[in-house]
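One chain of protein is taken out of this complex; the other chains stay put.
Should a chain be cited, it is by its letter among A and B, assigned in written order, with residues numbered from 1 in that chain.
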Amino acid sequence: MIEFRFEGRPVAAEEGQSIGAALHAAGIRSWRTTRFGGRPRGLFCAVGACFDCLLTVNGTPDQRACQTVARAGDEVTG
Amino acid sequence: MTYDLAVVGAGPAGLTAARVAAARGLRVALLDAYAKPGGQFLRGTAPPRLTGVDVMLGQRVWAVEKSSGGFRVHASATTTAATLLVATGAHDRVVPFPGWDLPGVLTAGGAQALVKGERIRPGEEAVVAGTGPFLLPVAVTLLDAGVRVKEVLEANRPSPRMAAALARVPSKAGEALGYARRLAAARVPYRTGHAVVAAHGEDSVEGVTVARLTPGWRPYAWRTVDCDTVAVGYGFTPQVDLLLQLGCAVEGDHVVTDDRQRTSVDGVLAAGEVTGVAGAPGAVVEGALAVHSLVGEPPPRLLAEKARLRRFARALDLSYPVRDGWRDWLTPDTVVCRCEEVTLRAIDEARDLGAHDPRTVKLLARPGMGWCQGRMCGHAVARLTGHEPAPQKRPFAQPITLADLTLHDREDNA
Partner (left out) sequence: MVGAGIVGASCAYALMRAGVRVTVVDRGGVASGTTGAGEGNILVSDKEPGPELELALRSNDLWRELAEECGGFEWEPKGGLVVAETPEVLDALTAFAETQRRHTRAAGAGPGDPETTPPASGAVAAVPVAAGNLRDFEPHIADGLAGGLHYPQDAQVQPMLAAARLLKASGARLVRTAVERFLVSGDRVTGLRTGQGDLHADAVVNAAGTWAGNFPQAPLPIRPRKGFILVTQPFAVPPVRHKVYTAAYVTNVASDAEGLETSAVIESTRAGTVLIGASRQRVGHDTAIDYPVLARLARQAIGLFPVLKDRQVMRAYAGLRPYSPDHLPVIGPDHRLRNLFHACGHEGAGIGLAPATAEMITAQIAGARPAVDPAPFAPGRFA
């Protein structure tokens, strides 16, 4: 297991697991809101096609959580 | 260096093609967007051994171009090859319904990927809904992961045609029977002529409305079911972006290929879901056939197998269509385009302004203008404007940063 941080709190992930899956498994189902209606967004297609699951990884914005493998020490924000 | 063959997509079709081509002495590059090979189907299985293949993972191919000696395949680096095989698979096709953008609503393929590829349990209690035989393995996968699957809802009704098609493909028939037994053993009801027509919750799904459907999918007899997870899938949409960039002919939602996987554009091959074949066995056969179009003659056995699987795919298409009644599930406030938060009302307003086709609706109301570029809503928007869904041209098959794009100014490279 490795550990990364989401909005400052630790989240565990298996080696090779995506950030999106690790967050979802940790009960964090939503990590951003839409820009007009403020609707919650998390995983939907989980295969990189829908772009619902965007988040910021180590300062790089708009990464697909389902396509980004979690690495130890990653700083992740919504 | 220029490869003999560049394969985009490391699912069953691409892996097979790369392996067979390397075994025949071709210089092969295999690219995939994900960090591991296998595609959606083989996710989570042990990576296959590929000797003699340059495997490039984490490569999101955003464009392909013709060049003098073949093709340039643009990902984070550019790969050149004399022949290109596109095996980029498909993603779930989903129809919108109220609440479908709540977290906890997943595509069926997404729910399966989370279990098989990511080894997580997507939720505690799930409802699986949609149409097509794929719902069965998804439900079984969720069961295996410890999810309590409350119901499996098939919007269509079993047809004699499908039973006949299944009977001609014994492996498929056996598979379906196995899934059915597994669901029965877990006492999971499988209901045909039913659908999830709404999802409820504040920040995440807390329950769904299930309705009985007329044969045209109009809902009646509603009830609610508590659950924290919904897996929905109404068939698949082939990811033909790269093939459209090169101008390959399409038919319906898939690319046209001949019996050796050749598209209408010289040097461009396609295999797997992009050609309209359904499922991994067909993808494997097509991956192998694609190599035979380069080296030698295709074995008659493969050609026969392909023909059989094609007929099966066609039977699937005809047996599990998306029927128009889903429009009655929507309210004016239902979000149709998740990215741009375009509601049914906004789409109707655009039509009232004179938009008569999906493109003009998009120009006026923005469905399909967001991050996913219409991958999720394109089918629904086309249907809502009375048109057959058709693949859209996307100059960027993946978004890329402006900085990365600047690297492709050829004057710079010269």
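Assume a contact is a pair of C-beta atoms (placed from the backbone, for glycine too) under 8 Å apart; a residue touches a chain by one contact, two chains touch by 3 or more.
A quick note: this is a predicted structure, and the numbers were derived from the prediction, not measured.
Shown chains touched by the hidden chain across the complete assembly: A, B. The residue from B:G70, B:G89, B:G117 or B:G370 that touches the chain not shown here is B:G370. Across the entire complex, the residue among B:T192, B:S264 or B:T360 in touch with the chain not shown is B:T360.
Residues of chain A in touch with the missing chain: 35, 60-62. Within the complete assembly, residues 63, 65, 74, 245, 339-340, 350, 352-357, 359-360, 363-364, 366, 369-371, 373, 394-396, 399-403, 405-412 of chain B touch the chain that is not shown.
Convention: only the chains that are shown with their structure count from here on.
Mean C-alpha positions place chain A and chain B at a centre distance of 22 Å. Of all the residues in chain A, the ones that touch chain B in their complex are 14, 16-18, 21-22, 24-25, 29-30, 34, 36-37, 39-52, 54, 62, 66-67, 69. Put simply, chain B touches chain A in their complex at residues 33-36, 40, 91-92, 101-107, 109-111, 113-114, 117-122, 203-204, 239, 335, 338-341, 370-372, 375-376, 399.
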